[in-house]
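Complex shown without one protein chain; remaining protein chains in place.
This part shows chain A:
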Amino acid sequence: MYTKATGKKAVGALAAAAAAVLALSACGSGGGASGEEAKGEISYWLWDANQLPAYQQCADNFHTANPDITVKITQRGWDDYWSTLTNGFVAGTAPDVFTDHLAKYPEFAKTGQLLALDDAVANDHVDVTKYNKGLADLWVGEDGKRYGLPKDWDTISLFYNKKLTGAAGVTDSQMKALTWNPQDGGTYEKAIAHLTVDKNGKRGDEPGFDKTNVAVYGLGLNSSGSGQGQTEWSYLTGTTGWTHTDKNPWGTHFNYDDPKFQASIAWFASLSEKGYMPKLETTVGASMADTFAAGKSVINAHGSWMIGQYTGYKGVNVGIAPTPTGPDGKRASMFNGLADSVWAGTKKPAAAVKFAEYLGSAACQDVVASKAVVFPAIKSSSDKAEAAFKAKGVDVTPFTQQVKEDTTFLFPIADKAAKVDGIMKPAMDAVVSGKQPASSLSQANDQVNSLFNK
């Protein structure tokens, strides 16, 4: 009898505790920006270790200006970032403010994890036109609400090993004037072939070239690019008039069945077959940039966030060229932008919003610019970054000219990005590795589109 009674008591206590926890968490997620004072410690997450020093500086400056608020920054690698974040949303331990990605935020917004910033932007008179064109609009969700303030942008260019292009007699001006088409690859393929060298020293465009024994590949391979091909092939497909989705943002129909697209991908995959680009199976593991540094590939198409890494290799003289002009007579580059979002469950919404606004302001973005790691979202800060790169001896014009000449297209923003990736990654791997023809992408496309017909 006695034990039963304690049992009941214990159950009662547990229930009371549970109720208290529920009540507390309800408080947490219900909080709005109104009325509450902006102070205390808030947490901030980002994934790029290269940018940590810049943002630590921003956080310190912010603390100096707002002594009541302390920002604790956690840097977590891309691979763990998103699952840890999702777990944090569920467990109530997510950061108050965090670096957000276009491929991820639609799902977060839809499930109510992001704090809409419209009121704050209106009340604090944040001028969203100060950002580079289109960047601020990317963060307005399907519901018309703003879920992030732009922090940076990136485009794609060709990094190349100047010593190896020099040895092949390919000049910098030739590199800057490459053309491409999906039929014969244009002068881009000619350059790639000529820069490829087999173990006997024969170049890819010479008779007797042994494609099974290649010492230096003309073009490096990062991955198959999954459904986006941001750095792999989108700079090519973007010049053919092809777009990932029917509209962007918030497309609901994908176009991987377009013959134009499949022809471009077939050309891309053919480079491996011809021995001008490594086979996909050999790229699991060591990063493309590292093999570039080891002199195993001459040209690497990559994003502006990699400038620091490519120009940082000792003893490698790196040139940067814009992506080739395509059938439409223009260049193309995906234009991606990150932003800082505020978690809807933050216990300190006022402080969190204040910090997010600070990160989106020229005060912080000028600091980021001075470190010459990425291009900040604000136009004036972006120009400062270009100058900072120049001071380091790096000419980043190939990246910025795409923006200035308006040859960029936006990163495809769509719902169900993770599921699309789940289908497109294996499908694209199969095509780029030569196991399936490019036409097999039509079937994957049907699968992808059926996700949106439910």
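We adopt the following convention: a residue touches a chain if its C-beta (ideal position, glycine included) is under 8 Å from a C-beta of that chain, and two chains touch if they have at least 3 such contacts; residues count from 1.
Operating definition for what follows: contacts and distances are computed from a predicted model.
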| item | value |
| --- | --- |
| UniProt protein name of the chain not shown, from "Carbohydrate ABC transporter membrane protein 1 (CUT1 family)", "histidine kinase", "Phosphate transport system permease protein" or "Response regulator" | "Carbohydrate ABC transporter membrane protein 1 (CUT1 family)" |
| Of A:53, A:166 or A:426, the one touching the omitted chain in the full complex | A:426 |
| Sole contact to the chain not displayed, among A:144, A:285, A:315 or A:393 | A:285 |
| Touching the absent chain when the full complex is considered, from A:63, A:76 or A:296 | A:296 |
| Residues of chain A in contact with the chain not shown | 83, 86, 89-90, 107, 111-113, 279-286, 290-291, 294, 296, 418-419, 421-422, 425-426, 429-430, 433, 435 |
